[in-house]
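Take a look at the following structure, please.
Every protein chain but one is kept in place in this view of the complex.
Letters A and B mark the chains in the order given here, with residues in each chain numbered from 1 onward.
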Amino acid sequence: MSRYFTEEHEWIDVEGDTATVGITDYAQEQLGDIVFVELPDVGTVVEQGGDAAVVESVKAASDVYAPISGEVTEANGALEDDPALVNTSPEEDGWFFKLTISDKSELEGLMNEKTYAVFVEGL
Amino acid sequence: MNAPNKSGWKPEMTADGETIGGPPTHTGNRALMLDEALIFEIGDRNTTGVDLPQPDLAAPNRLGGLERKADIGLPGLSEPETVRHYTRLSRQNYAIDLGLFPLGSCTMKHNPRLNEKVARLPGFADLHPMAPTSTTQGALGVIYELAEWLKTLTGMPAVAMSPKAGAHGELCGILAIRAALEARGDARKVVLCPESAHGTNPATAAFAGYEVEDIPATPEGRVDLAALEARLGPDIAAVMITNPNTCGLFERDFRKIADAVHAAGALVYCDGANFNAIVGRVRPGDLGVDAMHINLHKTFSTPHGGGGPGSGPVVFSEALAPFAPLPFVEKTADGYELVEEETAGEHHARSFGRMTAFHGQMGMFTRALTYMLSHGADGLKQVSEDAVLNANYILRSLEDVLFAPYADSGPCMHEALFGDKGFAEGMSTLDLAKGLIDEGFHPMTMYFPLVVHGAMLVEPTETESKAALDQFIGAMRSVASRAIAGDESLKTAPHYAPMRRLDETLAARKPVLAWADPGIV
Partner (left out) sequence: MRYLPLTDADRSAMLDVIGASDVDALFVDVPPEAQLDGPIHGLPMHAGEMAVERHMAALAGQNMAASSVPFFLGAGAYKHHVPASVDHIIQRGEFLTAYTPYQPEIAQGTLQMLFEFQSQVARLYGCAVANASMYDGSTACWEAVAMAGRVTKRKRAVLSGALHPHYTNVVKTMAKFTGDTIADAQPAVQPKSDNAGLISRIDDETSCVVVQYPDILGRLPDLQEIADAAHARGALLIVVNTEPVALGAITSPGELGADIVVGEGQSIGVGLQFGGPYLGLFAVRDPKHVRQMPGRLCGETVDAEGKRGFVLTLSTREQHIRREKATSNICTNSGLCALAFSVHMTLLGEKGLRALATENHRLACIAADALAAVPGVRLLNDAFFNEFTLLLEADARQIVRDLAAENVLAGVSLGRLYPGHPELSRGLLVAVTETTTEEDIQALAAALREKLA
């Protein structure tokens, strides 16, 4: 399994032809207390860089973009009852959705853990 | 610096900076600080505060078998309990009647009580909107007379009176623009708004089917004319610009902007939220505006009522006038006529339609007209001059302690903008605002406009005396210096308000939006 990152602070774990997407620890810290997550319906076809989910704090709503194109196969129902999971476990239990990968070459433009850390450092 | 109280008295805080000392009370109340339970906790189903005939539930009805079977679950209170409940609640509110209310872009000015008296005259308050027009000539006369005032004050030839609030007025203006463009077969797609715009601008443009793009600003806080001109083209339907803008500055190039927009075949929407800065001194019609809403609840003093109702008439240029919505009032040889769908006929066939059931916010029209007549042309000019003078006095009295990003851009108009630069680590605009509450003031607008970090937008209005301004300035200086020094007690302010800081995260994560217990009532 390998993990990639976007400049919009999403992470994506790739395992075979499927991937899991969430937002990074840095992103959750910037957003503050998460109060609601709007997840895509299963079966939604998302395009790389397109809107996929919305994450809300009390005073802000931020779009979460699809790091790569694909079809959503599962959304994290646990976030409906407990959106705070995004704060407490952003890069594990607080994942957003899973999707099938339609074009693996799209992964090439993404960052790995090290380059993302450097990217965040520079912000 | 002024003392918080003329006698020099200050409420004492305990060493931990938390609460006023003193023994606990049995009730939890503290003298005039009275908590109040919900009507669902103190009322019940069998109590009522009105005298009505005891219903004969056995009597036959003609409700078609739909008669109510289940209880509604409404609590009732007797009249004295009702009056007491709401009087107690009212005392938990800050209000313009209590003191300076410096919310930027909200124009919290004094609400004259003559306006209230007039609005309650039976000839206005007890009048049905669909009564035959022969019986409502005076009411139609009010609408007509107010429309004439608004046209004269703005230098615009037409006005739509029906929009119910500022955002509704914006919608009215943008819909008229779209109708006018469509009438000439011109399907433009984009509306330009400055980043500093109020959120209703992009929301309105998007509702009307437009894509929204930002207009860049210059470092001095105004629209970047060159960048705007570069973006103009056949796809731009309109620009929406607030003038004076939300940074509190007059858009010096407005006429040039309007000319460029018109040359590109687009139209100019001016958000009139800040009209109080220029009313009686500057006519937007002279600046090339095609449509502008006027918040009667700001500039013309109709009360804000804890969040409405507002009223948002829209003035139009000749280009847009034919597309204005129904209904409106016309003067004929026989008196006033209400132009509705039926009577619009040939001479108003291009109206874009209807925005609301009846004729608009009549109760606000009577108040606004009363206000205008009280001030007159000379008084309204004095209103804008005093509003601008008061704001500049605050700007120059605070710029040495608070970061004023546009202090070098010239005089401000009716509001002064500050940012949180220079606050100690961990101190925020929110903390300053809550500290201001402890000083007995309602805070200024926070975190708006978005273009300034930790924005604080202060609009004193012409209502405030110099003494009131001096006390506010003293309070601001005191709280600002605490924020700069990193005074931790500010993080837990307010300490003296009816409530401490409220947990907004909890409210949003686990929404409780209605009394849910069916058992109590």
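By definition in this document, a contact is a pair of C-beta atoms (placed from the backbone, for glycine too) under 8 Å apart; a residue touches a chain by one contact, two chains touch by 3 or more.
Only a predicted model underlies this, so the values are computations on that prediction, with no experimental measurement involved.
Asks: Which residue, B:209, B:233 or B:422, contacts the hidden chain when the whole complex is considered?
Replies: Looking across B:209, B:233 or B:422, the contact with the absent chain belongs to B:209.
Asks: Consider the whole complex, including the chain that is not shown, and state which of B:178, B:348 or B:482 touches that chain.
Replies: B:178
Asks: Which listed residue (B:138, B:233, B:422 or B:486) would be found touching the missing chain in the intact complex?
Replies: B:138
Asks: For chain A, which residues touch the unseen chain?
Replies: 35-36, 38, 56-61
Rule of thumb we're sticking to: only the chains that are shown with their structure count from here on.
Asks: Just how far, in Å, is the C-alpha centre of chain B from the one of chain A?
Replies: 38
Asks: Okay, in this complex, where on chain B does chain A touch?
Replies: 447, 504-505, 508-509
Asks: So in the complex, the part of chain A that touches chain B is made up of which residues?
Replies: 33, 35-36, 56-59, 83-84
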